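All protein chains of the complex are present and in place, except for one that has been dropped.
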Amino acid sequence: MSTIITTMFNGLSLSSIILLASIGLIITFGLMKVINMAHGEFLMIGAYVTYLVQLFFQNFLPAAVFDLYYPVALVVSFAVTFLLGCVLEKLVISHLYGREVDSLLATWGISLILMQLARTLFGTQGVNVQAPGFLTGGLSIGSVTFSYNRIFIICLVIASLIIVSAVLNKSSFGKQMRAVIDNRPIAQSMGINSRRIDCLTFGFGSALAGLAGCSLALLGSIDSHLGQNYIVQCFITVVLGGVGNLAGVVIGSLIVGFSTIWVQFYTSSNIANAIVMVIIIAFLQVKPEGIFSRKSRALDD
Amino acid sequence: MKITQDKTKNICFLVIAGILALCPVLLNSGVISSSSFVTYIGKCICFCIVAIGLDLIWGYTGILSLGHGLYFALGAYGMGMYLKLQATDGQMTDFMKTGGLKKLPLIWSLFRTLPGTIVLILVIPAGIAGILGALIFRNRIKGVYFSIISQALTWAGYSLFIALSPYTNGNVGITEIQSVFGSIRGKRHFSNMAMLFYVSLAVLIVVYFLSEKIVKSKFGKILIAIRDGENRTYFSGYKVSAYKNTIYVISAMLAAVAGALFINFNGSVTPTQMTITYSITMIIWVAVGGRGTILGPVIGALLINLCEYNLSSGVLVDIWQYIIGGLFVVMILFFKGGLMGILTEQIPAAIRKRKASKPLDKEKQELQAH
Partner (left out) sequence: MDDEARTIMKIRRVSVVFDGFQALTDVTADIPEHKISFFIGPNGAGKTTLLDIICGKTRPTQGNVRLCNQDGTETILTRLPEYKIVRLGVARKFQTPSVFGGLSVMDNMMLSLKGHKSVREALFYKMTEEDRTLILDTLKQVGMESYTEERAGALDHGHKQWLEIAMLLVQKPQIIMLDEPAAGMNKDETRKTGDILLAIKDRCTIIVIEHDMDFVRQIADEVTVLHEGKILVKGTVEEALENKEVQAVYLGRGGEKDA
């Protein structure tokens, strides 16, 4: 019984991690139709920023406030990756709208640069982050332990979903964003500064990745390959859920997370990854638009 | 104009092939001192072959595969299994014993003979590509979705090969093997190395001219039509999925052949050859050289790998990553046609523009004089 509960929890935890890493992708890939292969590196940057903030607190601030580093890190990761996302958009992405394949390739080049930057700054060895006090240990119910950091990630994901959904649907920024994506000329003729919206939108999507990276820092060591470990699963999850669909990605990540943990139970993590990928690819043959799709009049989209 | 362009391309290629052919000779006569450099050039020849294969699907047909490392590695592993069995005299390998296997696995025993190995190296990747292509192209999945799926597939392959370590030796891969002609290390085994080198070069030359023939035929024109206007090609009566499938399978087989030759030079194969990074690096060669030209990928593969060889020590290793990343971004943004595009289109266009504006300046001067 306890194994089942632990497995379920692990599945939920993995799903939440994949979902957290993918939320930003919904905005850049799903809405803006930009393939940002450097998305994984934004995860990595968020994680490294967390490490740096922790170092700062460790070395320059009294031990009593050490635990505060984490909330600060969340904010700083968000801000740093937001800014970086905006810069990337201005320099590279803005030239590539409508050229999906090219955006994929160009951002891969950026990804190489960012990974090397990480190696130059932090070396090739992984660094570790010490979890803040309130997130160490776990909640024990009977014979099962739910580690706090994983619970935190699940909560963070839910909070992020709510915030993103609110921003997209309720805020004026969200409305402007959707207007520009839907029909740029009309949006421009209504006085919306589409260039600025593009920049902010992409920055927002990247910032969500930074936030995810901040949480990933709690789970293991951080090195330049952190992003690469997640990028494939993230993209496949977004495609599986039906590109551009928040609900779809949630379902998609639940499927990927749970099935990976379940298969892992019988085999190993690598085989689980392989099998889950193959199953998803097979599923996409049957339903190429993903789980939830928007039917459009165009033959190709 | 077009015919001379083709002739020029072919001549360029033959010049390059000629230079490559000189390398073992120069090694023998002492002009080149390092035999490992010539081995590296041999690897580059293999890279040229897979690059041509990628150009056929990407440059000409518009199919961006980010997972061709899978086929390259399958070819390498296939040949590796044969070579390993040669080294262990048909017996089980150490990693199989460590992995708890009781006897040589069935799949390995298929690679006991060279003819059998060559057949399997072609058939297995072709089969996988054929199935994948049949499913994906029939569903009209295209563009980035195909790219993402090809990535996922190679990642799955990578995970699988690491996981099945009793069969594949996991992360370490197949090592401690000699090439198909025997050891190629050092001056002692120069004749083996030379044979391997010239066989690979011959394969490259055949692949180049075969590919040229394909792209010049009606079939090749249809590929270009598919790239430029897939719907229009449907409405012209062509079963687009059949064409895509055919060229995808051909390209997979070329990658496998390249991989099979590669392991002879490299002496080993690891799952790293199956990673996304490796696959996209191949795309970078094609993009930099110039996609859609057959010659461009050859140039790109040689140029980039030669630079990497020279910059492979010390501080320069780090800088190389920045250079290649930056180069790639710049190429995609501004030089879509790669080096070939710069040489054959952008520079002539710039010269034409300057020539065209000159008479206007003259007219202006004359008007001002009056």
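Note that the chains are named A and B in the order they appear, and that numbering of residues resets to 1 at the start of each chain.
By our rule, a residue touches a chain if its C-beta (ideal position, glycine included) is under 8 Å from a C-beta of that chain, and two chains touch if they have at least 3 such contacts.
Everything numeric here is computed off the predicted structure, so don't read it as measured data.
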| item | value |
| --- | --- |
| Of B:37, B:190, B:209 or B:238, the one touching the omitted chain in the full complex | B:238 |
| Residue touching the undisplayed chain, where the options are B:32, B:225 or B:307 | B:225 |
| Candidates B:8, B:217, B:272 or B:310 - the one touching the absent chain | B:217 |
| Residue among B:246, B:277 or B:346 touching the omitted chain | B:246 |
| Hidden partner interface residues of chain B, rising order | 2, 214, 217-219, 221-222, 224-225, 227-229, 231-240, 242-243, 246 |
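Just so it is clear, only the chains that are shown with their structure count from here on.
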| item | value |
| --- | --- |
| Interchain centroid distance [CA atoms averaged], chain A/chain B, Å | 32 |
| List of chain A residues in touch with chain B within their complex | 35, 92, 95-96, 100-102, 104-106, 108-113, 115-116, 119-120, 228, 232, 235-236, 239, 267-268, 270-271, 273-275, 277-278, 280-281, 284-285, 288, 299-300 |
| Of all residues in chain B, those that touch chain A in their complex | 64, 66, 135-136, 139-145, 147-149, 151-153, 155-157, 159-160, 162-164, 230-231, 276-277, 280, 283, 287, 318, 321-322, 324-329, 332-333, 336 |
